[in-house]
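What you see is part of a larger complex, with each chain still in position.
All chains are identified by letter, namely A and B, in their written order; residue positions are counted from 1 within each chain.
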């Protein structure tokens, strides 16, 4: 269980690391603006649960599970020291930490795998659970439907969180989601909920309730966390397609949580500033360490790593 | 035992031995499965381990992969090979990539069982097995005898890689054959010399194994042509050494499978010969497979499928042309 300051720290890690990675690699998919949804969805998992984050900068989730930041940075830089040995898409995560990995780039497919993690836990009659996030665009893939159906039929211990950031590359969600994603829950006979995805406490509370249901054997839940993609689809995206103005009153999930902590007297502003400074330093060091390592190359081709 | 009984024997044995093995499929419970392919399993193991799935093939395979990644050893049945395309993203973008893309860490001990070809049921005959050999990271087997049906299923279940296990429907219930229920597993990737011969090498698999053997017997007794029949058993990995050795002796190659010819197993076997010892070929290779039409139903089907007569004709041709 993360205390308020630890929670804030994860939000900051999410943002600072992402910003740094965007500068390193214009093809990185930035998470800025969506930190509360990511952090709130995964921060309460136990180490032996499974985490299946959406592809958009999921590194904070990997870090929560114990991944080393410099090795993740190495993935973005295409270094041999990446957990993926430089082979896969960089947003892949280390499977040895209970992460459902990204071993290809087709959206929707990992939701089946995540559902299988929940099946493993269900089958062994443990109280382990899986949290699985996916995009609002991804929600239209057939695999999402099939996975939700299967999880509902078998009452699997999984929490599906749709990270609705309003966009799928250049398309606006208003064009491909005539109704909200949470409205789909009823069709599977599972609880559905729509939360403010910029409010880390709201996301966390909703996910916690769903996790409890899952641990108790009461099956899956579908949560829709409404947030916003602040930046382009990829870091270098000029977004010439964005014609509509930003929605009014968009919250910055970090500021929002910082204000709350200050209001409640749960933290002082210099403490928060120190968190930013520490994290910046940590990110800089991780990047420096990653940069100093060799690029992935012929040695990582790995003809012997295909079959085990 | 029939091939189906032999497969079930292997599965039941492993399920008794290993709690992590369980079964996902449609109508695999009380009904006993398509072509009675899971007969008796539900009665012994119950609904927790013999799991009825909704009609959601991609989720079934995806869930099996995920469960394998998290410590179980599931079998997932796609009732008929015609439905593999519905789970194709899981089968080719996910299962075979997991180990390699995780830096060699992930283990994915999942068996995907399906059935292909013509047979007593007659429906859904499409045989797409060749596709899965194209993609590195999967193993693909197709037994041609009851003994191998049991032996290959045992190997598949004990393998830490995703294995596509394909029942040829034509052999589901007959011919029956001796099966040693305490016998060893059949190693994946080793072809079987089904019949020795010195005139022609015939490489075959699945439903075409007994048919090819019958053709070989007739050719030997009526025409004095001795055909060496190699049951490939595995499509990926492919046992090339065995075929090479044989073709070096016979100088003639015929390939026979129920799938289409273009881009099929026969193409790959032939290409490997042409890579290793083209000069050994004393006659043009002949490939036998389903005619280049979408596999038809009913009474049209026999005219599209490889047959006893077409095998005989193919062998005669390679003998005549050298």
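Structure notes:
One rule holds for everything that comes next: a residue touches a chain if its C-beta (ideal position, glycine included) is under 8 Å from a C-beta of that chain, and two chains touch if they have at least 3 such contacts.
Predicted model, so just to flag it, every value in this text is computed and none were measured.
This file describes a complex whose protein chains occur as A x2, B x2.
By definition in this document, only the chains that are shown with their structure count from here on.
Averaged Cα coordinates give chain A a centre that lies 40 Å from the centre of chain B. Interface of chain B with chain A (complex): residues 22, 48, 51, 53-54, 56-72, 74, 89-90, 93-94, 96-107, 136-137, 139, 160-161. Across the complex, chain A meets chain B through its residues 50, 82-85, 87-88, 92, 94-96, 98, 100-101, 103-104, 106, 108-121, 123-124, 142-143, 145-147, 149-150, 153-154, 302, 304-308.
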